[in-house]
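One chain of protein is taken out of this complex; the other chains stay put.
Think of it as A and B in the order they're written, each chain with its own count starting at 1.
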Amino acid sequence: MLKALAIKELRESLGIVALAVLALGYVILGLIGVTMLPWQSAGQPYFPFSADAHSFSQAVVLGAFSLLLGFRQTAWELHNGTFYYLLHRPLPRWVVFAVKLVVGTALVLLVNALFVGIYGWWAATPGTHPTPFFWSMTLPAWKLGLAMVPVYLGAFFSGLRPGQWFGSRLAPAVTGIAAGFAVTGMPWWWLSAIIGIAAVSLMLVGIFYYTRVRDY
Amino acid sequence: MQFLCDTTSRVPIYRQLTEQVRAAVARGRIAPGERLPSVRQLSRELVVNPNTIARAYTELERDGVLITQPGRGVFIAELRSDLTKRARQRHLEEQLEQLIVEAVHLGFSAEEFLALTTKRMEQFAFTSPSKSEAST
Partner (left out) sequence: MTDVIRTHRLTKHYGSQRVVDSLNLRIQRGQVYGFLGRNGAGKSTTIKMLMGMVQPDFGTAELLGEPVENLSPETRSRIAYIAEGHPLYNWMSIDEAVKFNRAFYPQWNDTLIEQILDHFELPRKRKLRRLSCGQRAQVSLALAVASEPELLILDDPTLGLDTVVRRDFLESLIQIIHREGRTILFSSHILGDVERVADRIGILVDGVLRVDCPTDHFRESVKKLVLTFAGPAPEDFSCPGLVQCWNRGTELELVLVGYDDTQRAAVEALGPRNIEVVDLNLEEAFIEYTRGKRRSLPLFAQEVRHAQGTSDQGAA
């Protein structure tokens, strides 16, 4: 049962994942100095994981991916009426949503890991660029990935939240984005961790509350 | 025999079925002892709830048109009546009277009416006189 559900969620996210992988590939190529379009000036590789340029591109792509994925998993099913089908399968409703969330979170982290892994692998290869590289330099990039979790959850929550007014429906997604910013922006790990955990717990409580009380 | 079911009709489905069986018996299209489709068969064929078919069969059985032989099926019964000859005659006369009133109002002569009746009667299977005497 759980396997079938997880596979279904994966299959439905496939398109969005492919899109994100393409975009990240483009970002990586830009970062390592490969010219993509003929009119661009000759590529100048950035110092890996040290410039703001990379984290901005990474944040934009991952952020868009997380938002899309969250909405895809909830608003899409609501829109198509498939929740009536899905939620009547004989297992507790929270399990259905938990599988969605686990798959979604795993995908967000995995896509980020792919990015950091490939970019880091390039950076660790000798002779590619003139600066020293240590894997510890990738830590902020991993942190950015973790910061995407509240963004994803916020979108998931927004997609599920009933509400007449557009603004109030989007509130969780906006909160998620703000939490993501806060997590990446905080200079101390412990503060980021507190903000992140608090945001995630709040989102989860809200999500599981609405899955029970909302009208589908 | 061929059953029909018309949901736009003002006659309820079970009564459409009972009337069709009665008519088929009267016209001799189906003879006593012949077997009717089972409730399930007919239900599937007509796409009608089996309870509706069962209701029609039950009413026909109550009126003595059908008999159910458990395990074997549903059969057309021998024509018989529990009513006395006089009661049956009175019932028939009432029906006839209505018909004659209608005929008069429609401007038919007695001869025409009689001729028409005789002609139509050929299409039906009446019981032979001896049998009819016996059942009184």
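The working rule: a residue touches a chain if its C-beta (ideal position, glycine included) is under 8 Å from a C-beta of that chain, and two chains touch if they have at least 3 such contacts.
Owing to the predicted nature of the structure, the values given are computational and were not obtained by experimental measurement.
Every shown chain touched by the omitted chain in the complete complex is listed here: A, B.
Residue-wise, the contact with the chain that is not shown comes from A:T82, picked out of A:T82, A:T125 or A:S168. Across the entire complex, the residue among B:P12, B:G33 or B:G64 in touch with the chain not shown is B:P12.
Along chain B, the points of touch with the absent chain fall at residues 5, 7-14, 39-40, 43-44, 46-55, 57-58. For chain A, the residues touching the absent chain in the complete assembly are 1, 3-4, 8, 11-12, 80-85, 87-92, 213-216.
Basically, only the chains that are shown with their structure count from here on.
Chain A and chain B have Cα centroids lying 76 Å from one another.
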